[in-house]
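Apart from one protein chain that is not included, each protein chain of the complex appears where it belongs.
Chain lettering (A and B) follows the sequence in which the chains are written, and residue indices restart at 1 in each chain.
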Amino acid sequence: MMTGDSALIFDHVDVTYRVGGRDRRVLTDLNFQIARGEAYGLVGESGSGKSTAAFAAVRYLARNGLVSSGNILIDGRDLMALSPGELRQLRSHAVSMVYQDPTRALNPSIRIGRQMAEVFEAAGEQRANPELARVADMLGRVQIANPRRVMEAYPHELSGGMQQRVVIAMALSTNPALLILDEPTTALDATVEAEILELIATLRAEFSIALLFISHSLRVIAQMCDRVGVLYAGELVEEGPANTIFDSSRHPYTVGLLRCLPGPGLRKDRSRLETIAGFPPPPGTKTDGCIFAPRCSIATGRCQRETPPMIDLGGRSTRCHYPERAADMPHVAPDNRSGEGNAIAMAMDNAPLLQATNLSKTFTGGGGNNLRAVNAISLDLRPGETLGIIGESGSGKSTLAKLLLGLTAADPGGTIIMNGEPLPARTARRSPAQLKALQMIFQNPGSALNRAQTVRRLIGRSLRKAGLSGAALEDRLRTLANNVRLTIGTLDEKPRSLSGGMQQRVAIARAFAGEPRIVVCDEPTSALDVSVQAAILNLLADLQAERNVSYLFISHDLNVVHYLADRIAVLYLGRLVEIGPTDAIFAGPRHPYTEALLTAGTAHRVSLTGEIPSAANLPSACVFQTRCPRKIGRICEEQEPQLITAGDGHEIRCHIPADELKHMQT
Amino acid sequence: MIASFLLRRVALSLITLGLLSVIVFMAGRLLPGDVGRAVLGPLADARSVANFNHQIGADRPIPIQYWDWISHFGNGDMGTSFVFRSAVGPFIGDALANSLKLAALAFIIVVPLGVLGGVAAALNVGRLADKTITLLGQTLGVVPEFISSIVLILIFGVWLRWLPMSADWPDGAGPLTQIRYLILPSLPLAISFFGYIARVARTGTVEALDADYTRTAVLKGLPRFTVLRRHVLRNALLPTITVAASLVGYLAGGLVVVESLFHYRGIGSLIYTAAKAKDFPMLEAGVLTVGALFALASLIADMLSALLNPRLQPGART
Partner (left out) sequence: MSTSIRADRLRAASRSVTLLSGLTILIFWTVCALFGGALVRMDPFADDLLRTLTPPSAAHWFGTDQLGRDVFSRVVVGARDILTVAPLATLLGAAAGTILGLVTGYFRGPFDAVASRIIEAIQAVPLVIVALLALAAVGTSNLTVILVIGFVFTPLIGRTVRTAVLTEADLDYIAAARLRGDGAFSIMFIEILPNVMPLVLVETTVRFGYAIFFVASLSFLGFGIQPPSPDWGLAIAENYSLIGSYWWVVMFDALATASLVLGVNLAADGLQSVLE
């Protein structure tokens, strides 16, 4: 094997964890190499072993983890053969790592400058004044405007994006040959993520460094990497240049994964999303045949019996017996919808089901600090429609949902009217009928389901509240389970033994137990893998088509919102800055903030200046003026713009006239 | 930020102490029903009981009694002992000074040992050393002080004859002799709090060892010792400070038993004798003193950890 020109080599590596006295293999025969200066992406769903690979690469596995066979070479040196001293030496010079949550990656009680200087100290260099200059220089290179001030700061004084910049600067300080990035932007908002990714791309060119980029996001990997490896259940199933892998996959898993994504052209009223049947095997599963065979739509008897080797296809390889068949695998999303579009059109004419007017929420903090989380928002929801709510962290979208649901009481002055009746501010004051009509699906089903209760009891309690009992209840329970595609056998399980997707189905069944009119969905798929996400989105769309229920759908994923929502509301710092039909919002004109959100991660990104202000200290007049790339002048600081009509049902809160915005944005 | 934190903290301590004084007062005046009867016993005649009650003011309305008591307390007048018929103040002062000596010695023994044990356990988490230290500390923590005292007295006092069996040193003894007399009484206290300190130090260290920032430090290539000293222990031992300081208050509980056992005139044996004799003014003053000591210690601890914790220090968002 050639080693001289590789930054990292995984040479047939197995990693096992010892759990409860048994060895579980989480990585099997992992074999790939990264050339100097190359960006290699490792993509996989949760449990695929991608993070284990990252930690194996720096010999930092958990105590019960072990590289049980194979070799890992960094910069030509065998990692497993190094003495502790040599390992330290390697870590300080040849390899660095950046991981998901920058808040936790930095020591909370040491100043930034000091923590960064440690890198030079570890590299064996003198601790002297020039070192400070080098720290400042590095911070400058990650585009931190005021390095000296940041060096004096403690981590908690910086925003998440800034912290991640610091971590990256620290990682690059000694100019290593290899930088490992483990989901470096997953904890960040879309606009910040775009900035960080751009920064990584720039620095990579500047430092000519090799990257091992680990992510669950196909989009991010496609954007950032030269070559890609697709990991499934601890095995590399496909590998090759990023563009060819994503354009013409040769493994059924990759094909399925790409088809699961709600793409820009897809809409719930026209097409269902494709899904991958079944679930990934639990870590440590041993099979005779192909690990993916149980879920594969083109698997044959041979796939059940024979483990496919990695087949070289010239510059790319796949672990599939039938690479050519994988390329044009049949689509598995039958009965695409048609005609349901009119249902939506019809809904537009109906009277609103829910009308919220002037909703605000102020949290009183310690020391007289008032946080304005939601700021005089008015919106309505018609029967059978989906209103998407987008906005980054701090936009108040989850608080808004809680106000509508009555989990948090709105400030006096706001009203909610449902079906023509005023709705009390708290759940405790709402009638059983009102409670039944307004339900919620949560982001994290693990937290939303009581782990002490069986599925039967979880859903049954809601049915009982809806007035059912005895045989009628059991009957309805089975129908409901059937509706959300749960088998009767799962009814006696507890949530813990179900996968995330199954748990979310249980939560959906519970929400639909009392025939709700409105269901608030708070990021219902963001804790799930993409293959599971597609099935849940299909289910939500089906239930809506069957029952004409309305959704208030909160999400940070614009593709998901685009797929599911009829109208979209955009929130920034508790203010409604834009609302309108989905098509109108995606077509433009748009509010400058919406523009930044929608273009984040695209080639023509509109970047925002500065950082999101604190809700305790809102900017004057227009809340967006401190960061607006289209700010026109003093009017933005002195007068808050009204919501101006920009088309049929489309309103934008901006001083710039709609046609002018449109002109700027094309 | 620090100033307002401090002010809030002091106010909270005062509220706590105020509440405690009410509870203590209630216990002393309400529960026995008739103070005079409780003190003079069932054989005393009704006249002298009424006389006694009038004398100490127990026949007045409760809120007035409380106010009278607490305002005198504020002026340094801690009341008059039923038993000694003289001011409580001087008794408390002497006893407190003695107890502080004993507590200080126990403190000096147990805190370093506990921290060391906890850190050692954390560094060997899950291994035999960890399990031994943890279980040992936990078990020693629930062995009553009089049991460990007796075992220690039997070994070091009776069989080996290394140390005096009583803490009652001869008059005019120098500080070194005093310490010699105090070693045996201080050991049971140290033993019973070793596990407590070790547990807190262990938890903090395990958390810091598992923290992402420690991983960052290791992956920087820093030597293990530097990682431990600079990143792990610094963050891990912050909570231990608070716990160690609150120990000053808890030690007083052990003092009741240990001081009685070793014939030592401290606040613990004072409370004990007062409780035995139903000398409520003395008992109340003793209990309040212990409460005040505890409040003061935890106040100091909180201030100390605030000073050491950058998250509570002023600093602009950059």
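The rule is short, and it goes like this: contacts are C-beta pairs under 8 Å (C-beta built on N, C-alpha and C of every residue); 3 or more make two chains touch, one makes a residue touch a chain.
Just so it is clear, the model here is predicted, and its values are computed rather than measured.
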Open item on the list: According to the contact rule at the top, which chains on display are touched by the left-out chain?
Closed with: A, B
Task: Selected from A:S217, A:S271 or A:Q439 as touching the chain missing from the view - done: A:Q439
- [ ] Please pick, from B:I23, B:I62 or B:A173, the residue that touches the omitted chain in the full complex.
- [x] B:I23
Task: Contact partner of the left-out chain, one of B:I70, B:A104, B:V151 or B:I179 - done: B:V151
Task: Touching the absent chain when the full complex is considered, from B:V115, B:M165 or B:V243 - done: B:M165
Task: Touching the absent chain when the full complex is considered, from A:D226, A:E306, A:D380 or A:E493 - done: A:E493
Task: Missing-chain contacts mapped onto chain B - done: 15-17, 19-20, 23-24, 27-28, 30-32, 38, 134-135, 138-139, 142-147, 150-151, 153-154, 157-158, 165, 249-250, 252-254, 256-257, 260-261, 271-272, 274-276, 278, 280, 283-284, 286-287, 290-291, 294-295
Task: Contact set of chain A toward the excluded chain (per top definition) - done: 405-407, 427-428, 430, 432, 435-436, 438-440, 442-444, 447-454, 461-462, 465, 492-494, 496-497, 507, 510, 514
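Just so it is clear, only the chains that are shown with their structure count from here on.
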Open item on the list: Centroid of chain A to centroid of chain B, CA atoms only: how many Å?
Closed with: 51
- [ ] Within their complex, state which residues of chain A touch chain B.
- [x] 58, 60, 63, 84, 88-93, 95-97, 99, 101, 104-111, 118-119, 121-123, 146, 149-150, 153-154, 156-159, 162, 167, 170, 367, 614
Open item on the list: Taking the touch rule as given, give the residues of chain B at its contact with chain A in the complex, in rising order.
Closed with: 4, 126, 211-213, 215-224, 230-231, 234-235, 238, 308-311, 313, 315-318
